[in-house]
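Heads up, the thing below is written out as structure tokens.
A single protein chain has been omitted from the complex, and every remaining protein chain is retained in its original position.
When the chains are written out, they are named A and B in that same order, and each has its own residue count from 1.
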Amino acid sequence: MNAALQTFFETLINGLAVGSLYALVALGYTMVYGILKFINFAHSDIVVLGAWIAFVLARSLGYATPDAAAPWYAGLLILLVAMTACGAIGYAVERLAYKPLRGAPRLNVLITAIGVSLFLQNTGQLSFLFGASPQRMPSLLPDTPLLTVFGARVSLVDVVGAGTAVLLMVGLEYLIFHTKLGRAMRAVSYNTSVASLMGVNVNAVISFTFVVGSALAAAAGFLYSMKYVGIKQPADAGWVMLGLKAFVAAVVGGIGNIRGAMIGGVMIGLLEFFGAAYVSTQYRDVYVFALLILVLLFRPAGLFGRATVEKV
Amino acid sequence: MTMLLLEDLNVHYGAIHALRGVSVSVEQGRVVTLIGANGAGKSTILRAVSGMIRPSGGRIMFEGKSLSGQPPHQILRLGLAHVPEGRGIFANLTVDENLELGAYQRSDPEGVRRDREKVYELFPRVKERLKQAAGTLSGGEQQMLAIGRALLARPRLLLLDEPSLGLAPQLVQTIFRIIREINAQGTTILLVEQNANMALAVAHHAYVLEVGAIRMHGPAADLAKSDEVRKAYLGHG
Partner (left out) sequence: MTRVAPQLDDGPAAWRFVPRNLAPLGAALGLALLMHFVFQPAAGSFASKLALDIAVNIILAVSLTMVNGFTGQFSMGTAGFMAVGGYAAAAVTYYGSFRLYGSPNPPAGILSAFGDPTGLPLPWLQSGDLMFVAACLFGGLVAAGAGYIVGLPSLRLRGDYLAIVTLGFGEIVRVVLQTSERRLSNAEQIAGTPWPKLLTHLGGSLGFTSIPYFTTLFWVWLAAVLTLVVAYRMKRSSYGRAFLSIREDEVAAEAMGVCTTKFKVRAFVISSFFAGVAGALIAHQVQSINAGELGFQRSFDVIIMVVLGGMGSISGAVLAAGVLTVLPELLRFMADYRMVVYALALIVMMIVRPQGLFGVREVWEVGPFRRRAAGSGAPGGGAT
């Protein structure tokens, strides 16, 4: 009985911790889709860069050695730097690769996004950048269990990770629903040309969206590598899988729907971990994919939908 | 004084030549209307003026400054607001948020509040529904919101695209009364309409468009009497 409860709570904790990170990534997909109506394939690569930039920082600050305990602010510092750097990368990607294609057929934008994704992966893997072999993220937090629920450890990393993710999402929620800029973002997402008639600088809003989405992705990448310290090389398929799950989260939540993406992320995290714990570990990636197919078949607008009429 | 001047304006949509050398002038303080059949190019003129599309040739001058190549948000800053065809309401935002967006570029909260009061006076219905999602408004209410929203940008020239489209006859009367009122308060108006009867009644000057070119123009009252216009656009036999 106790063992069963322990498994349940361990699964729940892990599902929530990882799900909140999926949610962070899903937000980037959903925001870009909401405005530009295309799947930003390169978004998962921003997650990768976030993780790797964080790793390089942690290593260069000397936390890679076992006896150099990181000060409490190290993680925060690394988080902010990684978010800023990836925000800048997101900005550059939008300006250089996507902006020239405004108004181009969707397929071309999609191909460009795939090109950008490949470019980021394979450039990141070059020997003078991050290299093509996995690395180990130094631990920035003491490995102390905060509390145990029926024998299931709630570790500091999980709490900090999920807590940061929730804080960021609350911040984003405020930005989008309670600020002038957020209002402009929603307006652009609903009808770009009318938003420009209101005096909204559409290009600036799009750039800003990419910066915010990329910064959140960087945070997710960093937090993920704090939990799973083995950082895979940039072009590893595992990253693609992570991006794919986040994308499924966005679709499940109704792509373009900010709150839907948050809920969808947590749902995907729970589905993955409960499926792995109670059905089969080997097929943990398959559940998510099966859910995507089901949603596409029966509720293409997502579980929480978004009542947008496609503009002609 | 000429406020808006279009000279030899040409617009292409791909291979389609939508505007062929159109020249229009709008005097300050007036209501000028563009009438014509569907597809004659009326809306295209407004879109070119507000920067939504790029003309392939010709000049657009607003108060002596060229608008060519300027993005819509810059043009709005010069004092020129456009209520697009189909009203362009943000259905996912509340009525209040729609109005906020109308004043997006303004940084004088006090002035915005005063202008809001004016808008509420013109459209009491809008005030009643501030917290509602704009998508739930009726067609007439949406049109009122669209016009009110544009007024919050404090335009000196207001471009209105088919404000009466799809509205019940009584509402059409109201909208045109309000257009006259806005004009009386000092805003110049360039009005695109299919309802030529009403448009000619409210306008000082009118242009008749046919397949992308100006067919004739003159004082609205004169055009309303012209046989040709009566036959083609006013439904008189």
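One rule holds for everything that comes next: a residue touches a chain if its C-beta (ideal position, glycine included) is under 8 Å from a C-beta of that chain, and two chains touch if they have at least 3 such contacts.
Nothing here was measured: the structure is a model prediction, and the numbers come from that model.
Trainee: Based on the whole assembly, the unshown chain contacts which displayed chains?
Mentor: A
Trainee: Looking at A:L118, A:L181, A:L270 or A:L303, which residue reaches the missing chain?
Mentor: Of these options, the touching residue for the absent chain is A:L118.
Trainee: With respect to the chain omitted from the figure, which of A:A69, A:L167 or A:V286 is a touching residue?
Mentor: Answer from the full complex: A:V286 touches the omitted chain.
Trainee: For the full complex, which residue in A:L12, A:V56, A:L77 or A:M241 touches the chain that was left out?
Mentor: Here the residue in touch with the unshown chain is A:M241.
Trainee: Which chain A residues would touch the chain omitted from the figure, given the whole complex?
Mentor: 38-39, 41, 97, 100-101, 104-112, 114-119, 121-123, 125-127, 132, 235, 237, 240-241, 244, 247-248, 282-283, 285-286, 289, 292-293, 296-297, 300, 312
Heads up, the rule we're going with is that only the chains that are shown with their structure count from here on.
Trainee: Roughly how far is chain A from chain B, going centre to centre by Cα mean, in whole Å?
Mentor: The separation of the two C-alpha centroids amounts to 43 Å.
Trainee: Which of the residues in chain A end up touching chain B in this complex?
Mentor: 180, 183-184, 186-187, 189-191, 193-202, 308
Trainee: Quick check: in the complex, which residue numbers of chain B touch chain A?
Mentor: 50-52, 71-73, 76-77, 81-82, 84, 88, 90-93, 97, 100-102, 104-105, 149, 153
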